[in-house]
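All protein chains but one are shown at their positions in the complex.
For clarity, chains are labelled A, B and C in written order, and residue numbers in each chain start from 1.
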Amino acid sequence: MENKLSSLYKAGKIVGGVYLGRGQEAVSAALGTALIPGRDIFAPLIRDQAGRTGFGEDLLDCARAYLGSALGPMRGRDGNIHRGRPAEGMLAMISHLGAAVSAVAGGLLARRLQGKLAGVVGATCIGDGATSTGAFHEGLNAAAVEKLPLVVIVADNQFAYSTPVTRQYACADLLDRAVGYGVKGHAVDGTDFLACAKVIGDAVRDARDGGGPQMVVARLLRLCGHGEHDDAFYVPDLVKAGHYGRDCLAVAEQQLVEAGIMSLQEIEAFRVQAAEEVQAAVAKAQQEPLPDPFQEEWQAFATKRLMEGAN
Amino acid sequence: MENKLSSLYKAGKIVGGVYLGRGQEAVSAALGTALIPGRDIFAPLIRDQAGRTGFGEDLLDCARAYLGSALGPMRGRDGNIHRGRPAEGMLAMISHLGAAVSAVAGGLLARRLQGKLAGVVGATCIGDGATSTGAFHEGLNAAAVEKLPLVVIVADNQFAYSTPVTRQYACADLLDRAVGYGVKGHAVDGTDFLACAKVIGDAVRDARDGGGPQMVVARLLRLCGHGEHDDAFYVPDLVKAGHYGRDCLAVAEQQLVEAGIMSLQEIEAFRVQAAEEVQAAVAKAQQEPLPDPFQEEWQAFATKRLMEGAN
Amino acid sequence: MAGFCDETIDGRSELNMSVTYIDAIHQAMEDLLRDDPRVFLYGQDISTFGGAFKATKGLSEMFPGRVLDSPISEDAMAGMAVGAALEGMRPIVEMQFADFSSIAFNQIVNHAATHFYRTGVAVPLTMRLPSGGTAGSGPFHSQSMESIYAHYPGVVVVTPATVADAYTMLVEAVNIDDPVIYCEHKFLYRWLKAKDFHGDGLSIGQARITRMGCHATVVAYSAMVHEAVKAAERLQKESGWEIEVVDLRSVKPLDIDTVLASVARTGRILAVGEAFPWGGVTAEVISRVVADGFHLLDAPPMRLNARDTPVPYHPRLWASHRPTSESICDSLKKLLSY
Partner (left out) sequence: MAGFCDETIDGRSELNMSVTYIDAIHQAMEDLLRDDPRVFLYGQDISTFGGAFKATKGLSEMFPGRVLDSPISEDAMAGMAVGAALEGMRPIVEMQFADFSSIAFNQIVNHAATHFYRTGVAVPLTMRLPSGGTAGSGPFHSQSMESIYAHYPGVVVVTPATVADAYTMLVEAVNIDDPVIYCEHKFLYRWLKAKDFHGDGLSIGQARITRMGCHATVVAYSAMVHEAVKAAERLQKESGWEIEVVDLRSVKPLDIDTVLASVARTGRILAVGEAFPWGGVTAEVISRVVADGFHLLDAPPMRLNARDTPVPYHPRLWASHRPTSESICDSLKKLLSY
């Protein structure tokens, strides 16, 4: 639980993001902390800073990716939200939405073939918009056929970039899709931190226990633009003022205090600690060398002897 | 109704097919005859000889395509089941399954933009296997968002080539997908001709009356191999002996006689007539010239001035 | 075809250079929508939001019901366009980035591109692909896919390099009966400026001599035309070399005649492209030139492409990944010294 909080707060404080997870921290943190680093597979999406931290990502990875450090896993070759440590179970997303669903499923299939699937979960997050991709459909369906322990968290934040859900899907609720894939569906209010922890925790446990793929639909609102360049003028004031317009971080704070899990002082201490850790990571990354085109290998093959001119 | 019968029987008698519609004639004929040639848009699939005929396709088109005549719409450039007359509302399928769904939707969108959508329906058929394609998902979803009068007939014939539905989808019934797209679902026993005529007729009428996309799932069994090269050894005898193993043509015959719609003599007369028409088409196509590479234009652009060297 | 390059990039803009490359794209769509009831726009976030690059800004208000936001479904977007084109419309589809057209690949190359040959019925659709690299865009928002589409029979692939071409070629694309892949370069969107949209009357399939010269020919297209011109100017200033720059304008069809005529004058050719180095436009240009103009050459023909890795994210890497005026200069010096 402290883990959850910590990731939650760190997420709220992270700097420099181009694509922010504002409004989605509760969902993301709940997922990240329900997963087991070193065992599970996790493919975060653009708004999953909280989940990354919860899954144990070093803040330095984030700072390095955003600041373009030559160190760190991406070495300036790919940036920010695309970062990952695939060898350690955290996939490095490509931009093409939906592509991660089958990749996580494939990772789980591998575990099954290796006889190492017991107690393992693979998870990925996806937006309302990305449910319209063929990749999402093919990936989830294939995972369902294989009955793999895949958890797909659909963050239905009412918009895909500027496109409202009325232009994205025609079903009453994305949860209605679960039955069509033969996967278990879970609904949750994405602004309610404790509910997220419970529902997503349940879904992850169901998958871990052999219940096959799980689909969680979290209802919420993106509390920022699509990217930092976007002022989200297209989000109606009425929507912002509605239930899902509330800040899940504030909700979480209140919930934790009311439940007696943490005091306001403890929360503030966490916040300060998280801010310091972020500062430290940023400061370190800032002093690191930038990528140097003359040092760069410019080599897309892992197999050295295949480099042109190598034979 | 006579129209329906005629197409049904012609379909049962067509020669030379590589991909046959055996077991699916009732579904296909019911659709083809529920559509209005010259007004509706129809994208038949590989097992839709009956539907094509019902939609008014000249048997000569079929004979020419199969026999490779240089005349006819495809001129030897593309063959058999890929034939079509897109300018007249019958699309010419590409092999890539699912691709027709969005194309039909696009045709309907065009009609809407032209103010000519009233009373129009677009229909396509798809197999259980092809529901696993991203193209199916994206196309149906986009059509649902636009509330287009699209009718998708899913012929769930229990196999995709050799792959049983247990390896194709994990939902209890493909009909469960309808709700996830926000489209109306209809179930029908695909071996029951009168039921097909009614249910598919209803779906087409619903779409025509502004009810938005419709999805009909017809349960049946492919009564032949995937193609003529395939003896379908993988279909268990028990399945063949089951309810869906019955021949929908025989069922239809019995239904028509019992209902007093046609007598056995009338049916036999139809059969003979259909066989004669098929014979005539085949005979004509056989005497026609084959495509000649030296006469061939070898030109993929419709715009003549873009031909290389033309400027 | 006289010299034609009274446009300018960033920093060198003059007062009367008031319209940009993206203005031209916007204006072309506005004019098309106004003049031709068959035209409509389909793409992600293109209505109220005006598109990721604001190319369609305001058009949904001006033409209600004809600028439609699509779901995130590139395959369906292209498929819908195929179906609409068959029913008499002239759809313009905006891909949010060229890179995402990989999802529409099948519909483009197998459905749209084959249709006329197979059936005799044309598929007049236009796909707008915001293409090419900009600093910090990384591997999935920087791609140049013209070579992929041009490989397939039945698609026209255009790569406007000037404000006027951005305008005229989009209008022309929509009026052509074939599917057109319109590769618009994101780097040029706001940096390339001109006085107006007036072109020089060339049509798709005709290359342009952007800059005349006699010592070597650079064949380029899209943003690389400007890098080539810069390189040519520098070489002229520095060492008096006169470099001719040919702007292909469309890479399919490819106007090899204009290229050959230029090589006949200069005897030397460098083909420059921003795409990946294996295959593609530069290979096609060079292999056609040597097939038909071998005797014209005084030196081995050269190519300059991006490097054979994904487009890197960091601006410092990116700047060394694609050809620039500097690397074009270097290549030209080698070519001239042969």
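We take it that a contact is a pair of C-beta atoms (placed from the backbone, for glycine too) under 8 Å apart; a residue touches a chain by one contact, two chains touch by 3 or more.
All values reported here derive from a predicted model rather than from experimental measurement.
In terms of the touch definition stated at the top, the absent chain reaches A, B, C within the entire complex. Here one chain is not drawn; of C:P160, C:P310 or C:P323, the residue touching it is C:P310. Of the listed positions B:G76, B:G89 or B:G212, the one in contact with the omitted chain in the full complex is B:G76. From the options A:L113, A:L238 or A:A259, the residue with contact to the chain not on display is A:L113. Hidden from this view is one chain, which touches chain C at 99, 102-103, 105-106, 109-110, 113-114, 117-118, 139-140, 147-148, 150-154, 252, 254, 275-276, 278-284, 286-287, 290-292, 294-295, 297, 299-303, 307-310. In the full complex, chain A touches the omitted chain through residues 41, 73-75, 77-78, 82, 84-87, 91-92, 94-96, 99-111, 113-114, 134-135, 138-139, 141-142, 145-146, 299-303, 305-311.
Residues of chain B in touch with the missing chain: 68, 74, 76-79, 82, 94-97, 129-130, 132-135, 160-163, 167-169, 234, 290-294, 296, 298-300, 308.
Simple rule for what comes next: only the chains that are shown with their structure count from here on.
Taken pairwise by the contact criterion, the protein chains are fully connected, each one touching every other. Measuring from the averaged C-alpha position of chain B to that of chain C gives a distance of 40 Å.
The residues of chain C that reach two or more other chains are 70-71, 73, 75, listed in rising order.
Within chain B, residues 134-135, 138, 141-142, 145 each touch two or more of the remaining chains.
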